[in-house]
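Every protein chain except one is present and positioned as in the full complex.
Coming up: chain A.
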Amino acid sequence: MPAFSCAFPGYRRDLLVIVFVVFVGIGLHVEASAPAYPSHGTEGSHLTNITNTKKTFPVLAVNYQHVRKPFEIALWILLALLMKLGFHLIPRLSGVVPESCLLIVVGLLVGGLIKVIGEEPPVLDSQLFFLCLLPPIILDAGYFLPIRPFTENVGTILVFAVIGTLWNAFFMGGLLYALCQIESVGLSGVDLLACLLFGSIVSAVDPVAVLAVFEEIHINELVHILVFGESLLNDAVTVVLYNLFDEFSKVGTVTILDVFLGVVCFFVVSLGGILVGAIYGFLAAFTSRFTSHTRVIEPLFVFLYSYMAYLSSEMFHLSGIMALIACGVVMRPYVEANISHKSYTTTKYFLKMWSSVSETLIFIFLGVSTVAGPHAWNWTFVITTVILCLVSRVLGVIGLTFIINKFRIVKLTKKDQFIVAYGGLRGAIAFSLGYLLSNSHKMRNLFLTAIITVIFFTVFVQGMTIRPLVELLAVKKKKESKPSINEEIHTEFLDHLLTGVEGVCGHYGHYHWKEKLNRFNKTYVKRWLIAGENFKEPELIAFYRKMELKQAIMMVESGQLPSALPSTVSMQNIQPRVIPRVSKKQEEEIRRILRSNLQNNKQKMRSRSYSRHTLFDADEEDNVSEVRLRKTKMEMERRVSVMERRMSHYLTVPANRESPRPGVRRVRFESDNQVFSADSVPTVHFEQPSPPSTPDAVSLEEEVPKRPSLKADIEGPRGNASDNHQEELDYQRLARCLSDPGPNKDKEEDNPFMSC
C-alpha cells in the first residue's frame, strides 16, 4: 500500500494500525457474549452429581461475563481517547475539520462495523447521557465561567435564551404543523401538539456542540459569552416546554389555565434550579473551610457537591444545568480561597479531563446511534426542518438584537449578529430528549430522524464553515492577554470611580448594586465561608499573589527568570536611589540571626516526611518562596554591582569583589531561611502576618510557610537587601583598607551547603 505508507509517516502509521485493531477488537468482544466457562459462584461443588467425571484442573480459562460491563465501558472510553489522539497527529485534518465532526464520523464507522458483524450497536441511552455524560461538561463550563463578561451581558443572554428559544419552538412547530396539513406530504396524522413538542426539542442551542466548535475558533469574548451563555440558560425553557407539550400531547387539549401554569412552571424550574445550585454551592464552600488537614480529598468535595446539586434538581424536574452552573459559580471564589494550590490544579485538570472524555464519548455515540436507527425518512419533513431551523434562528437573532441594542451601551454589530445566529448549533441534548419520547408516540422515529439530520447539518456544515467565515468576515478574535497587574489595578479603580460618579449623579445603577453586593459579601458571607483570616484579603492582593506564584513556578521549571517581555528593566531602574542606614548593632544582630537560621534549616530539611495523609503542600510552596527570594536576590545583586561600579568611580583602589555574572546564582542562602522563622527577624521593616490567635491557628500552621513568606518577600528581602547592601559596602571598605578578600570568605561558607 504505497499510498498509505507515504501519506502517513512511520509512527503515525503504527498508531493508526493499533486503532484499527482496537476497532476490530470491540466488534469481537461485543460478539463474544457467550461465556467460555461458567462463572465462579454459579456452580457449587456440593451440588454436582457424583457421576461427574473429574476434569483436568483449569490452568488458564476465559471468563468474559465476569468482567463484561466494566470491560466494555473501559474499551469504549479507550477507543474515544485513541481517536482523539489520532486526530491531532494528522495535522492537516485537525486544522480543517472540527473535532466533533471527526468523532461523529468515527462513531458512524464503528456503528457500521458492529452492525456488519451482526450485533446490535448500543444507542446513546438517555439516562446514561443525562446522568453521566452531560454533568462533567456543564460543571466544567460553569466552574470556569468568566464572571465579569457574563454578568455584564446577562440581560442580553437571558433575552436570547428565553425569548429566542420560545420563538424558535413556536415558529418551527407552527410551520411544521402547517406543512403536515398539506395532503401531499402524507403526514396528516400529526397534530399541533406533537409538532410543537418537536419544535421545542429541536430549538434549543446545545452547549456541548457550541463548546466543541467555539473552542477552536477563538472568537472575541463578547460573542463567545453570548452564544455560550444562551446555550446554558435555555435549558430551563427547554425543560419546561418539553414537559409541558409531552403532558399535553397525552391529554390532547390545552386550556388557558395550562398555559398560565406553564409560565409559572418556567419560573419555578429556573429559579428553583438556581436556588438548589446555590445551596449546594454554599455547602461546598463551607465544607472547604475545614479541609486544611485533609487536603487530598478537597477536589472530591467540589465534584460531589456539584453532582448532588445536579441530581437533586433533576429529581424535582428542575433545571439541572442551571443548578450546576449556579453551584459552580457560587462556590468558586470561596473554595479557591480555601483550598491549596495543588488541589486547585487537581480540580482544574480533573474537570477538563472528564469534560473532554464526556464530549468525545457523546459525539462517538451520536454517530453510533445514527447507524442503530430506527429511522423513518420523509424527505419533505426533514428538509423543511433543517431549513426552518436556520431561518427561525436568523430571524430570531435579528429581531431580538434590534430590540436589545436599544438598551445596550456596546451595541451588537452585524458581524456579531451573524456569528451568534450561525453559531446556534444543535447537539446531543436534542437527540436525547427525542430519544426519551415514549415509544407509543407514533411520530417518534420520524422525529428522531429529523433531529439527527439537523444535528448533522449544524455540526458538519456550520461547524466546518464557521472558521473560514470568521476569517473572511474579519471578526474580532480573542485577545491573548497575559495577566497584567496594571490592568487589574485599573479595573478595580474604574469600578470604584464609576460607583462614585453614580453616587454623585444620584443614580442607583449597575455599579451601585455591584458595590452593595460586594460589601455584603465581604462583611457577612466571606466571614463564614473562608478559612482563617483570609476573608479580609482584598482581590487585588490575591491577584498579585497568584501572579507571583505563577512566575515563581515558571522560574522553578525553566531555571531562569521568566521574561515574558524581553527587557532588561529591573527593580533598580524604578526605585529611587536611597540607601537606608542600619546601625552597627542591628547589623550584628541580623548576622547572628541569619547564622542560627542556617542551622535550623539544615535540620528541618532532613525531617520532611511524606505520606498520603499528610501531603505537605508546604513542600512546593517553600521552593516557590525560595525561588522568589532568589529572583529578588538576583535583582539585588544587579543593583549591588551598580553601586559598586559607582563606588569604584570615587575610589581609585579597584574593588576586590568579582562582579557577579548574570548566569551564576550566588545565592545568599542564609537569608533564604528568613522565610521559615519569620518571628525572629528584627521588625525594622517586617510586618507580622495575621495574628495566630484565631481558633484556626492550628489549621494555619501548614499555611504559614505560604503566607508570611509573601509578606516577608515583599518586605524582608528589601529590608535585608539594604542590610546586606550595607554589609557589602562595609566589607568593601574594609577590603580596600586591609586588602583582604573579605566578602569572598562568606561565600565560601555558602558553597559547601549549596553543593549538597
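Note that contacts are C-beta pairs under 8 Å (C-beta built on N, C-alpha and C of every residue); 3 or more make two chains touch, one makes a residue touch a chain; residues count from 1.
Everything that follows uses one rule, which is that contacts and distances are computed from a predicted model.
Novice: According to UniProt, what is the chain that's been left out of this complex called? Choose from "WD repeat domain-containing protein 83 isoform X2", "serine C-palmitoyltransferase", "Calcineurin B homologous protein 3" or "Elongator complex protein 4".
Specialist: The UniProt record for the chain left out of view names it "Calcineurin B homologous protein 3".
Novice: Among A:V62, A:M353, A:I489 or A:L517, choose the residue that contacts the chain missing from this document, as touch is defined above.
Specialist: A:I489
Novice: May I ask which residue of A:Y64, A:F87, A:F316 or A:Y544 touches the chain that does not appear here?
Specialist: A:Y544
Novice: Tell me which residue among A:H88, A:K352, A:K522 or A:R595 touches the hidden chain in the full complex.
Specialist: Of these options, the touching residue for the absent chain is A:K522.
Novice: Residues on chain A that touch the omitted chain in the whole complex?
Specialist: Its contact residues with the unshown chain are 405, 409-411, 479, 481, 484-487, 489-494, 496-510, 512, 515, 519, 522, 536-538, 540-541, 544, 547, 565-577, 638-639, 641-642, 685, 687, 711, 713-715.
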